[in-house]
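What follows is a short report on a single structure.
Note that one protein chain of the assembly has been removed; the remaining protein chains are unaltered in position.
Naming follows writing order (A, B and C), and every chain is counted from residue 1.
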């Protein structure tokens, strides 16, 4: 296993052309902007990276283009998300072939099976993967909450390298962080909750995976460095700014779920001139009209767009 | 679109060898037993057919072996289950290439998106598929309940041919059946709830897709024929027998979910000599020891095994 | 314990004056119409009887007026619904003082506690009540599903007399009905799902508690008698009529939950001239305008209102 990944690791969205294909120039501009901001890693094909919408060919294109562009400047993590173990293993093999630095896998989903089944899934993945495996705790998508004790055991045995926590359960996260510290910190604990990263750092997080960093990577990088320097007032101030910016996902109307969340990130990035369109994958729909105006207003309040 | 599928259409389990490969001889014995019992169709790669556990190679093998063996004696439906539209479309193409008679698709899952997104998903599938599409309503797996009005509109426009209802919502099913009848029955409505098929027939179901029919196809066939003949007492009597037999999935201890459900079907089929092992796909585990004995006891009470 | 209650036992709504007080004349007209239709019992202060909205004074008034008017013509069941055991026991005492024939209690709610806690709750109630206790299985309100094996044990020990099932889980209901029959039928099993009573009778229900019977008691009474006579086609025909009538709770727009459900029953009863207003308890709101017209249209299609 490589060294632990720490710091800010944005889950990169996947820019599409109007025809629904990977928009490579937009993708490269997005990655370039992240690297310039000083992020500590990049997570491709996460939930925000529309992994669930991407067939195998699209997944391969994203990893190929991303790994090539990043060229080892920071670690690249790849989502290998699928329903059950054998399908995930196929994605692990494909990601390894593209040269990623780590893979990120969720609990099994569609068919559920209880804690033993979840543990066996990660044990098989950990034993079979040549790169480090991160466990992705995202019950809103897979309807299983990963048990902290299990994660710690898997980490202590070297089967997983860390956890990307998007569970929304900050109490369980604190308990896990406390137990991880006492066990010698086998796990790298990364929070996915971009609105309360300061609280996660208070709890002992080793980094963050904030979807909003697609739009605004610098504040998250500054926040991480402030945390490393012990400047909690700066950590909090950056977070308040980012919480206000995150309203791009709540000011829209008539949309919900993925279309509202990643749809807002893509729309903001188009407004900022980073990507060419806010095209969404079928069956989601791109934001338009008044919803775009509402997002632009939030960007202006955040001084990311000129008034 | 072909003629509507009616009657008993068992969702066939996928027998595995001890090594986890498709066990073709067991699969053929299973299919043979179904055809001899007089079923009206066969559903491969459903939830019980471990579609979520099967990578693309395994899915292809199952369809290839199944279509070849059935050889047109009854329609073959294929599950094309995956997270979002593009991935499902790849499975549709693969299934069509194998010569199936219809495909069965769920609502999108992992990322959720609201009713418009669900409807767009089925519209794209319906327009792009050369064989009839059945909508699979299974909120326990995908966490979306399909809206009855949407289903009826899709059916009236010829985009879907029917519904496989595993929603557990018998009230919504009755409302859908009433509305379907008034609209000229554009949809074939098949119930997946093997314990209350009689109630679904009362509600107007056009057939059933009972997982338990893997173990006992004849009673379901007799029940369907009794329903066609208006013999409700026989419909009910067969159902009571089958409800008692269904206890094979509840008498076990220490297991849950998929391992308990399909695990029991496989174990019963092994006890009955139809398939060679009760091997389950990773990360599920095969039932063993006392749990096997409990299932055998239920089979003896049902007079399927000698005492 | 008295003899088992069987047949049609409507859960009576509570008519209010415009000031929110019990409207006794409307209440008596409603009860009179039920008795004339030939119902087998009456359930006061159920969920439809707005028990959760009624303070202790209102609950007392409803039972006092109801028991007095019914005067022993049929058994009167009283909801004694509250959060936890001690509070429920106070309602049991109050209901017994009013002379009811049985009480109906849910699992504890607000604070949850697991199966042992639920069982202890019913054991205490069963031991302390002088009248028979019915267990009310209504997870949509209390977020606990009652376990069938527990219910059967409580019944076999004489601690509960029956179950009012509003769980929506027709599979569990079938299993319970099968087990109850094999155990000598210690429980009276009543279904609360007015749209699929025919299916529940197929499963072995001993009767029904249909909220829609407030509006249309006769079809439910005819359906019960047809079931007793073995005339399944009549059972099904009445149910189809009632399923169509039940659309009064789905044709409205912009309302949900209690306001949509009981709100529709009250509105229909006002349109039929049975009660004086469709006043709802605070904080629910009465249906009005276009929603009333939509309900009237359904009543006309059902030939309950003149065109």
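Note that a contact is a pair of C-beta atoms (placed from the backbone, for glycine too) under 8 Å apart; a residue touches a chain by one contact, two chains touch by 3 or more.
Computed from a predicted model, the values in this text were never measured in an experiment.
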Counting the whole assembly, list the visible chains that the omitted chain makes contact with.
A, C
Candidate in contact with the missing chain, chosen from C:25, C:158, C:230 or C:257:
C:257
Tell me which residue among A:228, A:250 or A:288 touches the hidden chain in the full complex.
A:250
Just one of C:112, C:183 or C:229 touches the chain that is missing; which is it?
C:112
Write the list of chain A residues that the hidden chain touches.
168-171, 174-175, 178, 193, 195-196, 198-200, 202-203, 230, 232-233, 235-236, 239-240, 243-244, 246-247, 250
Sites on chain C contacted by the missing partner chain, in the whole complex
47, 50, 52-56, 58, 81-87, 89-90, 108-114, 116-118, 120-121, 124, 141-143, 255-259, 281-285
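The rule is short, and it goes like this: only the chains that are shown with their structure count from here on.
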Examine which chains touch each other and state the graph shape they make (line, ring, star, complete, other).
line
Interface sides of chain B and chain C: same vs different residues, half threshold:
same
When the CA atoms of chain A are placed over those of chain C, what is the turn angle between 0 and 180 degrees, to the nearest 5?
180
Between chain A and chain C, what distance separates the C-alpha centroids? Give it in angstrom.
49
Got the chain A residues that touch at least 2 other chains?
none
